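Take this structure, written in structure tokens, and hold onto it; I'll ask about it next.
Excluded from the complex is one protein chain; the other protein chains are retained at their positions.
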């Protein structure tokens, strides 16, 4: 930080002293103050609305087959056309999106929680705890996640998708955990942590009261970005038939089907692919804007 | 120094060179740098921050102008604006003339031609100011090659010459080192070498010694003096340290809230200040040479985003009258020629012969200026001898009536005893191939004790082991070697329950009040945390009581630390430390992160609390002047051992160890007269690595006394580690020849 910035920071600090709005309001204000934040949030909200309320608008359910229309282009009857099987593209796409969103959100939350706890314990306790946890983290980093998930795919059949979420989360946390460990090591040397230790606060309490709350911005941002990572992984697995198993559908399996007919029946590919891209884009935009909102000095650079 | 013109040759030939063509050699040279009505604004509209508001100054060749101000006063922004190095979103207006030529707003071609050539700059933090991936020699050679058409080899040779000039030993070899391999002082020398590489006419130094220890600061200031002699350049020395300016500058400009509020010769400003802020600042500095307690300035500096309409100092000024709030006073001549002050009462103060600084009585205007005021006297004239002992001058702490003086030291209980404490760290290096390359002897056999109602200060420069000692005590676990006894209990033998019980009685206040308070918690939760941890269910009443005790309002409890100023934050930290009614409080540099005007208030609070609550303090500090005003006893540490220990008055008045002597002499005193008349013991070289301390006496490699000794005596210093010898009533030093240290 240059001298100028330091002085400016001090000056802003001094300005804040007059009326101190809560941190949440400041972050929310900065988040919605940026175009990217507003656009990302609006897009994401729209996607959720579509995924959860959209199916009620259509006439078809995702299990229905219209035997009078195979691979039919969009029409009043089938808004987004039909697949080769006669399934309504609108219905199956929204169904797939719902599955993808739920899987992505849950996996991200579980993964980030795991990352936070493992990283913080490894960083705080150092010594053998650290070595053991770091080794496990490295092991999972070294294991080819895609392969493991694909090998385990038979276990996810017949509606066992929560298990899929767990295994997905198991491969999402390592990089975050390494970052959390690094931040913990630097926070551990901070004076407020020493102060807590020297007044006799228990180590686990220090972690949950002082360490983790002080990296909440990192964790929130990371959880957001993990949502898109989880959605992408799920899509890729399902694309190759290793993820969500039939009769359930996901965007990945739809895209896989769609690519075969994409050239002469574009609606089978572009609707699901487009919604997937928009969803991930929205999540990434929200994540990026959150990062800026939490820490204006990062991403956007100094102003 | 031959070839394309060394520093010496060119500076000698200066008056005749083309640059000075405007000047008639018979007349005093005109200013090389003239800054007129400089304004810098960041942002726009209601949130605009006016960081600099109308700064004007001029410097002549060879002159040193000191710019003094607290953080946020705009002093650094001013110099960056002069160099044209502010970010593009800063709006700069006014005029900057270099040799009469306007450079403010000039195009990049013009600016890059003068930067580093005619005008150069030394930055505050030399670690971050040097590119980490290039060798220092190459970085200096680059500066040479930008402005001169010389070959790579010549530039490299010139870089070595420059490193030699700024006092880097073995310059040819050290030029091939990277910045991280240098100590802070050495890095700052490199910065200076780079700044003088092209024989500039003006050198702007932005807090050049702030990050350095006092003995190193003295060395760097000496190098700056040498640089001025060699180049004949004008120097603008920006600092917050009034002492540094007193000893080094010809003229001073004091800045407050983005404006100069007083300017003049060093003697005028220091001895006859006419702006109450200057007077207050001078009275607020703890002085090494005077027993008067520093007097705080009430309140905090205004936010540049929300300045009051009148004089910015008016809300804090003890001499304020209603007219002060009406309009901002201009900087106008007062008293002797060249002395300017921005105060509407400057003439009155001039007439009264000095501004007595009285605390403003609530609701009433202060008495007529010049009236006998009991509070804080201005620093007296030059040549004040070191006054020792006796009662504190100025304000006496409010002793609760009837409290008897504490019994003699030997009758009081020992609350902390440290005996032969040792702490070694493994020294590893390399991230790719990490390996142990040695042992850092951070603390190597330290013994002292603290008795009830007593303050012991551990002082020393960075790396002397004072903080490690403190951490070893606070850990409350058995040390690697030696014993730590807290309140009669050996920490090596403590069970979990006992340790918890002792934690109640042993509390700590850290250096950086921002870092030591969890930014996510409210003040209430912060102060209540120790209470809750030790099983107190409803801490509310106690928290309110504590906040009042440290001078905060209970209404502050719902706020977060970042809503407070530095001084207030430190008060929160003190309140937290006192929550469990401890008997021993460890203070780790409690005021060094605070601005001068605020520092004195926190020191007052600590002194007051100690008297009222019967506390004992273990106080770690690097600032010897602060120690003098807070401690009863002092232990001077050097490279993990205690060099000298004893009562403060005795150690300061008659230091026995050559290191103590050098340390005391390196502390600049904010009094130009004293600074001029004082002899300085300049230590040579850097602190040796604690991983490889010298044999025998650890100080011998830098010891001025050692150099005066004969061969056999020297052998003793080399071979035999000097024990801490008792050399007087409660005064001990670890020097074989302490009796002779007066000769230095």
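Lettered A and B in written order, each chain numbered from 1.
Keep this in mind: a residue touches a chain if its C-beta (ideal position, glycine included) is under 8 Å from a C-beta of that chain, and two chains touch if they have at least 3 such contacts.
Methods note: contacts and distances are computed from a predicted model.
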| item | value |
| --- | --- |
| Choices "succinate dehydrogenase", "Phosphate-specific transport system accessory protein PhoU", "Peptide ABC transporter permease" or "Stage V sporulation protein AC" - which one is the UniProt name of the chain not shown | "Peptide ABC transporter permease" |
| Residue of B:81, B:155, B:194 or B:705 touching the missing chain in the full complex | B:194 |
| Residue ranges of chain A at the interface with the undisplayed chain | 1-2, 5, 135, 138-139, 141-148, 150-155, 175, 228, 232, 235-236, 239-242, 252, 255-256, 259, 262-263, 269, 273, 276-281, 284-285, 288, 298-302 |
| Interface residues of chain B (partner: the chain not displayed) | 80, 83, 85, 87, 108, 112-117, 120-121, 123, 125, 128-134, 142-143, 146-147, 173, 177-178, 180-181, 191, 194, 198, 429-435 |
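Convention: only the chains that are shown with their structure count from here on.
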| item | value |
| --- | --- |
| Chain A contact footprint on chain B (complex, rising order) | 42, 47, 49, 51, 71-72, 74, 76-77, 80, 86-87, 89-90, 123-124, 206, 300-306, 474, 499-500, 503-504, 506-508, 510-512, 515-520, 529-530, 533-534, 559-560, 562-565, 573, 576, 580 |
| Residue ranges of chain A in contact with chain B within the complex | 3-4, 6-8, 10-18, 20, 23, 190-192, 194-196, 198-201, 210, 213-214, 216, 302-303 |
